[in-house]
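Removed: one protein chain of the complex. Kept in place: all other protein chains.
And now, chain A:
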Amino acid sequence: MSNIDISQREFKHYPEKKRKIKGSSIITFIFLAMIAVAVMIPLYVIIVTSFKTLDQITLGRIFDLPTTWTFEGWNKAWSEVCSGMTCNGVKAGFFTSIKILIPSIIISVGLASVTGYALALWKIKWAGGFLFVLFICAFVPFQVIMIPLVLITAKLGIYGTFWAVAIVHGVLSMPFLTLIFRNFYKDIPPELISAAMMDSGSFWRIFGEIILPMSGNIIIVVLILVITGVWNDFLIGLTFGGFGAQPMTVILANTVITGTGAVRYNVDMAAALLTAIPPLLVYFGLGKFFVQGISAGAIKG
């Protein structure tokens, strides 16, 4: 042990090195700024419009701030707007979306992580062939298999319920997510798995006690993909939800497209924002981990 205590050392300040902005980075900067503006302007319009009164909206002048700020549009959007015959706002869709989301997450993350773990770390017959099939599946467009899937869910007696939507989501995202998990688990040092094989040898125990606790980063990446994918989906919800299980996006489309009488822009904008908020919250909450998860491989021993 050395007897120099680091905390006792005198702290010396060095001047910070100044970074010069180079020509190429100025161009990058301008480019990014233009993209930001292209996104920000419509977003600004949507937000201010949602807080305006209908009277002010009829004046046009979409860039003006609301003269009186009102939550009327938001209230109506949440609990009063009509979708088809029912007039319960996007609220109903919100809860349906949640009901779809939770089983979707469990099905897709559950299946994909276990399958990825098995493919990456266990000696499995035909693993190569199976991976190839998964790879193909991950890139089959949904529209191609839509009709057969409708028939299958109808046969199972779940067509038109949130179960149908959730299961279709889970099954369709499983191939791609499995590839993600498998690639992540491939990076786990082989000796670690060898040690676990000698210590336990149990498929589930190794998964639960060793592998899953190491999967934090990748699970967050996958969660973000699944949550935003399921929440923003329109086609699957429309096709499999029937009238009984319309997710928020479908309700939103119905209210905006099929509104009768004068178009209430403030309500429409508020409804759109309400629908967009949940995935945004997920991004803000987990975005930091998302970047970590994408860049970091498996934990090193």
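Everything below uses one rule, namely that a contact is a pair of C-beta atoms (placed from the backbone, for glycine too) under 8 Å apart; a residue touches a chain by one contact, two chains touch by 3 or more; residues count from 1.
Methods note: contacts and distances are computed from a predicted model.
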item	value
Choices "ABC transporter ATP-binding protein", "Fe-S cluster assembly ATPase SufC", "Phospholipid/cholesterol/gamma-HCH transport system permease protein" or "Tryptophan synthase alpha chain" - which one is the UniProt name of the chain not shown	"ABC transporter ATP-binding protein"
Option touching the unshown chain, where A:T58, A:S200 or A:Q292 are the choices	A:S200
Sole contact to the chain not displayed, among A:C82, A:I98, A:M146 or A:I210	A:I210
Options A:G84, A:G128, A:G157 or A:P189, residue touching the unrepresented chain	A:P189
On chain A, residues whose C-beta touches the chain left out of the figure	189, 191-192, 194-202, 205, 209-210, 213-214, 299-301
